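Only one protein chain is missing from this complex, and each of the others stays in its spot.
Labels A, B, C, D and E are assigned to the chains in the order they are written; within every chain, residues are numbered from 1.
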């Protein structure tokens, strides 16, 4: 007896999956707004769930830290939804070096340990604080910021972003891990040539 | 000798704090894009840090759960930045009832315990799964969704939103905790009058 | 003599059709911002005109109502333009059941008859009123709302949306017309199991 | 017994009215995103309802037509919601002259009569058609368009816009009803001076 | 010794080029947000540089002016970045006729000569001024505006737009250089038929 409702309304639901979400098809064309959408017919709950942040990142490296992203490239379920996440693991003495996200604001929540986090505004005003478990801090879009394990135990945090593809520009990698010529670095940063060459040596930069 | 640089460039930084952020002035006028901005001159790091999510929410209630928000109204530092956060505490048997956020997508990360989370799409397709520690799930903007402690221990999750003021419409509260007339509820939900009156009795609804 | 103008300016108009509009190609890839564009060269005025709302919807069903959409999936001319339309027909006693549009605000204009329309805010405040011919009402994005023929004649309304693909989540269909398990419904809505089973029976739900 | 829920959740609803809507306070400060918001506490359903479009516009004028807007300035309930409406009345022979809406796309639905409507794209391609009752046509953002009563009876249409403040620039008023100097009009439109002066005379232009 | 950093972080950079930019692939599908992106792997600096504005435009035409665009169709590097540019050359007596950009605001800077520039608001208020070298003027989105060489020498200006595809609707071309029927023009602009036919004759219009 209710079938008429189903009949009348069901055509509303035929081809309109973009209204709700747009799980990214990493092999399809990509545009300024993100990846192409997979059809809803092929989706399962696993397209909206990601387990890649469940394990502790490997912090056996010089910065004693690991960043594990769940951006749209790793977790296509967030494509087009204006949000993404990453996991930060910081061993004792660990540091997430000075960096920016060109396309997103960031919100950090400390899950374990103590993290000294900070950012610098366009007005060259510095905002930093040591954060304990459960405390949160926001880093406005595009500004230089950093996180340091300021405690005596392993630290864990999750950071969410206001974009599915926030980007990540780590200052030292941008300057010293590519082929940006030493003289350009010197002229545009006022760093000494010896300092530049030392860091290029460590980070693999050429030029 | 460098002072000329400072002199030449410093005027850039005089009155442009809106470029970077807009910490909300909860007492100023509010517009469609959010609260008015506080002047950068009066800001400290504490405007960008919030400690209100550090404590376990009180789950001694019927749903055995608590939602603690850090939206712009609680944490004005996120005003205008396209992001916010909330803490979910679920005691054993706890439930965050069926609800929507009218203005934001949501990204959940399980910190402790096991949570069965799900949502329903416009196409009436149901997506739900039991999530363990470290797993994440995305709930697209505006869709009905829920979270249930599906384990045998207290559960904790953080949920981030793609807006500083995502809104929250809990289905049962919308229907049964206000003065929406019983006959309108009956006509628009097909629920039996007895069922409606029972829930209104519990939730305090009138009309 | 004016030909030089044509010559100089004409190249401006060669490949820039996306500047003005993007009539959807329903067979091309779809992204978060909508469907791919058809080339302007193949377009005619009929790509911008839709006749599918001209006929009265079939209201011979239990809700005595019909919703006929002109979203981008039906009317690709609105793709990317931030707007769409639907037609509501309500026979005497007809009801558009409680529902949300996850991605759009809605603006209703009564063309014929009398319609009692309302919505519920995140603050659980109820706004409803009986509207006569020519009166309009706005339903903010993502909130539960409904329309009831509150008169003694057939009613007609047009509703416009702030998105070409507003989505439509009808509460009863979301809960009772799919495979959402009864125990989850019970836990997350506090409805009685008998009530849930009754409505699942009518609406075809399983699980 | 349920009171603890109310207690735990109620603080969510205290000051967050901007999440759902922002009914415009026409006397408060106005920003790029619209008017300031009225507090939800003072709102009633009448803030979301507008009756100003219910009456036939006065078409006893030279264009035999009337445009009655329900933009945010007339209907503050749409402020910030990305949508607005207007009513078009066209007597026999009535014309809505060539115009643009600088900030919105438009979607027209014919309620009564026959309307010849059209627009011109950036590529100087003309799209126009005679529309009957129930037919709809979309006019992409910012493009010149027009509506003419092409039938033998009074015509009525509603037009919705993808912005609460779409703006309206009527070509003849822009050119001939202000103080734009005749020589500038002549140089920038190639119209003859006699033609310009004639229309300025009729429309009240000076300069 | 630093290699572990590279190892740990490098996977962040694998497939996320959309985070930063989306150089347009003019042969790929186009959506409402712009062209499809080229892969970063194939990009060189020349994708972000355009030389097409370096030469003086040919002003040997009736308007004694030339507009040379660097929109996304000509300069795909700006696709998705919210900005584009054009070069205006005006010989003595040159005029950029009355026009609109349906999708963007415009900012003009005079490089050489003197330019009288102006626009008309929706309120039919005229704003115009003679601008000298180095002066800038903004033309809000979608409004009719013009530029006239008001000096005694060749003039040059650059205009930037708030969109990679601002569109361009030149009033005379829209009315008189296509197949818009003369009677429709007459009815919607109040221009005399003789005037319309004269301009159609010059600009190549039919209909």
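In this text, a residue touches a chain if its C-beta (ideal position, glycine included) is under 8 Å from a C-beta of that chain, and two chains touch if they have at least 3 such contacts.
Fair warning: this is a prediction, and the values are worked out from it, not measured in the lab.
Shown chains touched by the hidden one, complex as a whole: A, B, D, E. Per the touch definition above, the residue from E:62, E:111 or E:202 contacting the chain not shown is E:111.
Here one chain is not drawn; of A:36, A:59, A:74 or A:100, the residue touching it is A:100.
Among A:122, A:154 or A:182, the one in contact with the hidden chain is A:122.
Taking the whole complex into account, subunit D touches the unshown chain at residues 26, 29-35, 57-58, 60-63, 66-67, 69, 71-73, 102-103, 163, 165-168, 170, 173, 177, 202-204.
Considering the complete assembly, subunit B touches the hidden chain via residues 1-9, 12-16, 18-20, 22, 25, 28-29, 31-37, 79-80. For subunit E, the residues touching the chain absent from view are 13, 16-17, 19-21, 40, 43-46, 48-51, 53-55, 70, 75, 77-78, 81-85, 87, 104-107, 109, 111, 118-119, 121-125, 127-129, 131-143, 158, 160-163.
We take it that only the chains that are shown with their structure count from here on.
Both subunit B and subunit C are touched by A, D.
Along subunit E, residues 29, 31-35, 102-103, 167-168, 173, 177, 202 each make contact with two or more other chains. The set of touching chain pairs reads A-B, A-C, A-E, B-C, B-D, C-D, C-E, D-E, using the touch definition from the header.
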